[in-house]
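Right, one structure below, let's go through it.
Excluded from the complex is one protein chain; the other protein chains are retained at their positions.
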Amino acid sequence: MEKFGFFISKGRQINYDSNDRSIAEYIYEREPSFRRCIECGGCSATCTTGSMTKFSLRELHILIKRGENDKVMESLKKCMLCGKCILVCPRGVNTRNIVVLAKQAFQKSAAYAI
Amino acid sequence: MSKHVVVIGGGVAGLEAAGRLSREGLDVSLLEKDSITGGHLNRWFKLFPDRRDSSEVKDYLEGLTHANNVKLFTNVTIEKLNRDKDHFSVLTNDGKELIADAVVVATGFDLFKSSRKEEYGYGIYDNVITSADLEDMFRKGEITAADGTVPKKIGIVHCVGSRDEKAGNLYCSKLCCVTAVKQAIEIREHYPESTLFCFYMDMRMGGAYYEEMYREAQEVWSVNFIRGKVSEASETIDKKVVIKVEDTLAGRPLKMTLDLLILMAGMEMSEGGIKLAGLAGLKTGDNRFFEATDHHFGSNKSNVEGLFYAGTCTSPMNITETISHARAAVSEVVDYLKNS
Amino acid sequence: MKQEGKQAIWSEYQKEIADDKYFYVRSCIRQNFFPGSEVAFLRILRDVLKKDVYEHPCHTTCSGIGYHSDVVPVETAMTVVARQFALMTEAGYTNYVPSCITSFGLYTEIIETWHHFPEVEEKVRQKLKEATGREFEIPGNLAHASDIIYKFRKEIAAKAKFKLINKNTGEPLKVVDHIGCHYAKMFPSKGVGGAEYPYVLAGMIEEWGGQVIDYPERRHCCGFGFRQYLVQANRGFSVACSKEKFESMKPFKPDMIITNCPGCPMFLDRWQYVINEMEGTRYGQNGEGIPVFTYEEVAGLVLGFDPWDLGLQMHQTDCEPLLDKIGIEYSPEDKYNTTVNSLSEKHSSLINV
Partner (left out) sequence: MQFDPFVIPFNIGLNFILLYTVIRCVVWFRGLSRADKLRMQRGFFGTPFAQSLREIFLESLLHRKILKTNFRLGYMHMSLAFGWFLLIFFGTIEADVFGTRHLNAPYRAIFFRFFNPEHGRMGFESVYGFLMDLILAFVLSGLFLAIIKRFYSRIVGMKKTTRLKPSDKVALTALWLIFPSRLLAESFTCGAYGTGSFLTGTLGSWLASFLPAQQLAYPFWWLYSLSLGTFFILLPVTRYMHIPTELFLIFMRNSGIKTGDKTGSYSEVEVFSCSSCGICIDTCQLNTSAGITNIQSAYLMKAIRNNSNVAEIAHNCLMCGRCDQVCPVGIELSPIRMIQRRAGENDIAYKNTYKDYFRTRQITASEKPDISPVYNFLPEVNPDKADVLYFAGCMTHLTPSIKNSMVRILEASGLNYKFIDEDGGACCGRPLMLAGQDREARELINYNSQLIWKSGAQTLVTSCPICYKVFRESYYLDVEVLHHSQFIKNLIDEDIVKLNFLRKRVVYHTPCDLGRGSGVYNEPKEVLTHISRLEKSKFEDDKSLCCGGSLANMKIGSQKRSLIARDAAAELTRTSPDILATACPLCKKTFSSATTTRVADIAELVAEALIVSSVKRSTNKKIFSAKELAAIS
C-alpha cells in the first residue's frame, strides 16, 4: 500500500535465527567437505561460468550456510559442472557435488518449488 | 661462592628460567606475587594443540624448580629494584632485601579485561563470559548458562582487546584464535547437541598443528566460522544474547541470538610488569610490553645491564615459545655472569 | 542483566554539569515539533528550581541539520557555532546548554576539533571577527538540557506530585529510554553513562519511580538520520529503523518511551501511526501505541503540570492511556482548546507551589 509515497524497507540483515538452513543441512549430511570451506574464493576465481557472468560459488556457499536461499537456485543453474573449482580448492572441498546436492535439495524442498 | 640470580614471576617463563639457572649451578631466588606458582597455567584446563592437561606442564615446571633447589618466595611484590655498580638490590613488600648479580624479569601477561569492550556487555549481560571463565567451567566439568541450563547456541568472539585501536591494543595476541578453536571443540565434545559459531576477523593459526585443529573443528566438530567483528551484544527478555556482526564474506549484516557468548580475551602487559618498568626504569614499547634491545638477537636483553626478560612480558607467546624464550634468557644470564 | 556491572560503567562516565547560570539555546526542530517541551524546561528551571537561565534573541540555528545533511561545510558550521558562543560571551555566561542533541554533538565535535587543531580555531575566530566583529570564549561548561534535568532529578523527585508507577497495580512503569545518537556515540566521555549504557534518561526514570527497559535494539537509531527522512523516497528506510526498535522492545511490554533528542520522539511517535496504517501493527498494550515523551514532558508530568500545557496534544500516538495509568487528571475537551491566556493563568498557580 503506497499511502505515504514510500514502503517500509526490508533490511539487508541476515536474520540467522529465523532463516531456513535445511538446504545447508541436506548438503552437510551428504557432503561433509562442505564444512571445510574457508571462503578463500579460489573456486570463484577459476570458474568458467564466473568469467562470463555474475556467479560465485564461494558466495553461494555462504548464502546457503546462512539460509539466505532466495536467489541461490537461480544462480546455481549457471554452473557448468566443469570441475575446475575442485582442482584449485586448497581444502579439498568436493565443490561439484555441492552444486549437484544443492540443486537436488532445492528441487526436493517444497519451500523452493518452482 | 656461586652467584645469585633473582627471577621475578613464577609463571611458565619464571619457573623454567629459575629451574634452568639453578641447574647451571647458580643460586636462584624466585619471587611470585601469588601464593602458588604456575601463573596462568592454574586457570587453563587443557592446552592446545594436543589438548594435554595443563597440570602436566605445571608439574614439569615445578618439578624442575624443586629438583634444583630454587628458593621460592610467594606472596611477594617488589617495592624497589635498583642497580648499584654490578649488583641489583631487590626490595620486597615484606621488607626483605635481596642482593642479586642478575635479574630475570618474567612478569608475564594479564588477560585483557573484557568489560573494557563495553559493547559486549561483559559483567552486565548474564550470558557473556570470557575464555578464562569458560576454562573454569571446563575444570568444573559443566558448561552452563547463567540460569543453570545447558547452552545450545554458543558464540565465540575472537580478538577481544586485540587488534583493536579502541581497546588501545594494535597488536595481535596470536593465541586467541587457536584458543577459540580449542574451546569450540571442547564444548562440542561436552555437548554434542550444541551449535558453535566463531566470529573472527582473520583466522591466525600460525603455530604447529593449529591449522589442522581449525580444519578438524570445521570438519569433525561442525563449528561454524563467520568472518566479521561482532559490533555489539545485547540481551533479550529471556536473557539470551543478541549479537550483530557483518558477515563480511556474504557482504551482509547478520543478527543472531545466542545462549552464551564467549569473549576471547587477548593478552596485555601485566600490571605488575608496568609497575616494575616504573621502578627499574625499564623501557616499554608502544604496545606497553617490555621492549627488548633487539628483535632478532637480543629479545631477552633489557636496557638495564644484567636484567633480562623471559616470556610473555615482552610479547604474546604460547607455552612452547615462552619456555624457549626462558631458556634463551638463562643462556644470556650465564653468559653475562661469566663475563662480568 | 547485572546492575552492578552497569553501575561500574556509569561511575566511569560522569561528566561535570554546571549547577546554575545557563545560557540556553533552543532547537530548530523542537520548537516546531514539541514547543511545549522547551517551555516546560524553562518553567522547571526558572520557576521550580529557581535557576538563572538566559535566552538570547539573536540565537540562530547551529547549522547542524545542514551539516549532517551534507549541505553545510564544516568550516561554515564552525563559524556559525562561534557566533553562538560569542552571544554567550557577550551575555556574560559560560555554561552553554543546547536543547538539541545534534547541536550538542556539533558543539562537542567542534570544541574537540579546536582542541586538537588550534589553527582551525584561530582561523574561525578571525573569520567571525571579520564578518561580524564578534569575539567569543569557548564555553566553560557544555551540557545538554537533559544533563541539567538529570542533575536535578532528585530535586524534581522531591517536588513530584506523581511517580512513574501504575496506580492500578502499584508496579513501576516500564520505560524505554532512547538516547539521541549525537549525544554520546561520537564522544562517549561527554555523555552521562557513556555511549553503550547511557544513564542520563535511565537516571531520571529510576529516580521518578519507573523501571528502565533494556532491550536488544536499544542502541539502534530511531531512523531520522537527516538524509533518510528529508528525501521522501528514503523514508522507507527511516521507518524500518523505528520498526526494528519497536519489534525488539515489544516483548518487554513497555508503557512509554522517553527520549532526549529532537528527532527521536518525532519519529518514534509518528512512525507508529505510519506502521499501523501500512501494516496494521501496533506495539503497545490493548491495541494501542506506545506513547513517546521528551524528558521535559515527563519531568513536567511528574511535577504535576497540565498535560495540555506540556503540548501532549501534539503527539500522534495518544498519551491518555499513560496519563490514566499514572493517575494524572486531564480534561479531554480541553485537549485542543488551550489558549495562551489559560496557560499563563495556570503558570501563576504553579509558581506558588
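Details
When the chains are written out, they are named A, B and C in that same order, and each has its own residue count from 1.
The rule is short, and it goes like this: a residue touches a chain if its C-beta (ideal position, glycine included) is under 8 Å from a C-beta of that chain, and two chains touch if they have at least 3 such contacts.
It should be emphasised that the depicted structure is a prediction, and the values quoted were computed from it without experimental measurement.
Note that the absent chain touches A when the full complex is taken as a whole. Take chain A: the residues that touch the chain left off the picture are 33, 46, 48-49, 51-53, 77-78, 80-84, 86-89, 92, 94, 96-97, 100, 104, 107-108, 113-114.
Methods note: only the chains that are shown with their structure count from here on.
In this assembly, C is the chain whose CA centroid lies farthest from the centroid of chain B. Here the spacing of chain A and chain B, counted between their Cα centres, is 40 Å.
One inter-chain figure worth recording: chain B and chain C are separated by 45 Å, centre to centre, where each centre is the mean of the chain's CA atoms. Centroids built from CA atoms put chain C at 46 Å from chain A.
Multi-chain contact residues, meaning those touching two or more other chains, occur in chain A at positions 11.
Of all the residues in chain C, the ones that touch chain A in their complex are 232-237, 239-240, 243-244, 274-275, 277-279. Chain B contributes residues 115, 118-119, 121-126, 232, 234-237, 239, 242 to its touches with chain C in the complex.
The touching residues of chain B, counted against chain A in their complex, run 203, 215, 218-219, 222, 224-225, 227, 247, 249-257.
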